[in-house]
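Note that one protein chain is taken out, while the other chains of the complex remain in position.
When the chains are written out, they are named A, B and C in that same order, and each has its own residue count from 1.
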């Protein structure tokens, strides 16, 4: 299968690498061409524009940062839509929200092409190991057609519904992660104030009915004061803001999320925006930021 | 080993049953004598007072509802302290907070007896199946001496520190549970507003890195609108209030917990105090309470 | 002075009435023509389109519901911009946020006309009595030129800064009002639970250093369970959402506002969206909704 991949950031470059490793013919485009060097050395092709890329492949994959970047690669004279074949398939792995994803779906439909939104979760480790969880929104036909690609980049794909619903449930998933991080922060701070360290707390949690791999992942980072970024404060702040906007639009009160979003706001105001989400613990208890 | 068990409520009666099943000589006392009938039919003995019970056994176990009930069975002319032997061991499985538990520890020490606080988590199912998680506070010696009993009633025992610290970490654990329930409530409400049901949300969560048995436990109950009580809104409200009081006393800001406690307050004001904690979801979205 | 007035809602119709009463030549346009009947009977003229209106007057005033309505009357073939004279003056009394107001300013500048944003506060009573507080954003020259109109419709005009800053400070004012309403709701609920009624609480407040006419206005309504609308829950919800969006964009944590916005969300979910903001007290304490 001839596959095009647009967007070679932290996630996209690893996902593209897995497609190449599975033997697919891979054509790349990225705003900064230099980021494609390693994959090109490994056999990937290069296209001069997204449009040129689309005209050479069966499937166009995108993985970009935000709605503006998606518009930039999709629309206009050099956009991939202009090069798309009538029976083409577009898979968007970006997290851009229901509005942007529905807009792109309509543009694809207008050209006779199929569209699948496919936001992922699992961090850069999951992207490298091809164990990402992929939430898919689109027709059953598009979901079926995308299987070879989904299988190459992720560990599990779930077809949650129509276009827009995968973006929506991705926001819900991040809302849940934010509550878990907040629980860990407040729990660690309260335990610490009574002389109990994060490791002891983790020992209790992971022996309980509410154990989760996530507690280990973030708890060990917190215990080690390791705030290197897997999921940044800025990015989660953006997603909580989107979730609250959805709540306001759909009439759903979100008092926990609202309180937590402001903690992220405080973390950003204190210069922690680019650190990992677990750095928000230092807003609750500055001692959690000190080794 | 001769064991006395005081307090035959939902948890205590099941734990006592497991001690009897393991072949221990078991003597019982309960405020309402009738609740001991089944265990007595199975071979357990009965004492007329907590004091009489203490004078006949090597280890006194207690599992009562609150600090007042603990005082009632421990102190005064008929209290078990008066019957305690000098090298006796007292194990308290109640959840009564650091203050009450430290007070009882001092009274035991004054009589030359050893004390272990041992609050449990795991619900009535875990009590019946002897899979409870037991958090222990006390000396290493008391923890070692209690092993045969802990092993008979629980699946895992963790020695977290001195007396009071187990009560403290139990509150922290409940704080974390409250965040998870809130995450599920808000997530389910937001998903539902976009046409995605709880089962679909659970499917995504349980395929992710933040999967947990707890999501299944509470998520399936929510999907089925089954609010039968495993852990009541009133009880969690009490524990969150204790956690916030600890936070205020120890100087730890708890903005997530503070927001969530008021949701429990709203649930109580709407007559949901005795239902399961997952019933708080109906405060967020009344539709989650309708089949 | 020949004045045109576009938008004859609750506020606009009363403001236009005051301009007419001061002897100005007034030309009207409104989407629903029937709403102009009373003022036309009192001597006001009618224009067939916003563009026609603009070509007949020296100053164009607008007072519409939201950014979409503003675009509809300003832009396009029939919009007032097309009829504006080069030295014309546009005064927008709408509350539409900094983004929309800056956009309109640029369109006016492009035509050589002057623009003043002039959002008001003071409810329909203040609109009728010409005692509105008017926050103005624009050049000193535009503010000076607008004086005859501002003086006719309001009690006080404050020039806060450039275009966009008046919209911004209007949001801040509403944020403050929301905190005061929340204070009154929670205070009345807590007082009531101890047997103290709203009148007694008001007596204490109004004798204190934090007395304000606003407490009387809303407190008496609450005491009388009179939820007739001066400022609706839906409208405040919209403004708090805008304020939180500004906070997120500008990096300002707003934990009080975030908590309060969700109370408005709960009020809306319980069918209180069109009632007065003081109806949010019934979310805190249902007893405050019962006479």
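The rule we apply is simple: contacts are C-beta pairs under 8 Å (C-beta built on N, C-alpha and C of every residue); 3 or more make two chains touch, one makes a residue touch a chain.
Fair warning: this is a prediction, and the values are worked out from it, not measured in the lab.
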{"item": "Residue of C:62, C:257 or C:272 in touch with the missing chain, whole complex considered", "value": "C:257"}
{"item": "Chain not shown: contacting residue from C:107, C:128, C:196 or C:235", "value": "C:196"}
{"item": "Which of C:30, C:165 or C:241 contacts the chain that the document leaves out", "value": "C:165"}
{"item": "Residues of chain C (touch criterion as defined above) contacting the omitted chain", "value": "98, 121-123, 126, 133, 135, 156, 158, 160-161, 164-165, 168-169, 171-173, 175-180, 182-184, 186-187, 189-191, 193-196, 200-201, 203-205, 207-214, 217, 243, 246-247, 250-260, 262-263, 284-285"}
{"item": "Residue ranges of chain A at the interface with the undisplayed chain", "value": "255, 259, 269-270, 283, 285-286"}
{"item": "Residues of chain B (touch criterion as defined above) contacting the omitted chain", "value": "237, 241, 244-245, 247-248, 251-255, 258-259, 261-263, 265-266, 268-269"}
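In the analysis below, only the chains that are shown with their structure count from here on.
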{"item": "Centre-to-centre distance between chain B and chain A (centres being mean Cα positions), rounded to whole Å", "value": "38"}
{"item": "Sequence positions of chain A contacting 2 or more other chains", "value": "247, 251-255, 258-259, 262-263"}
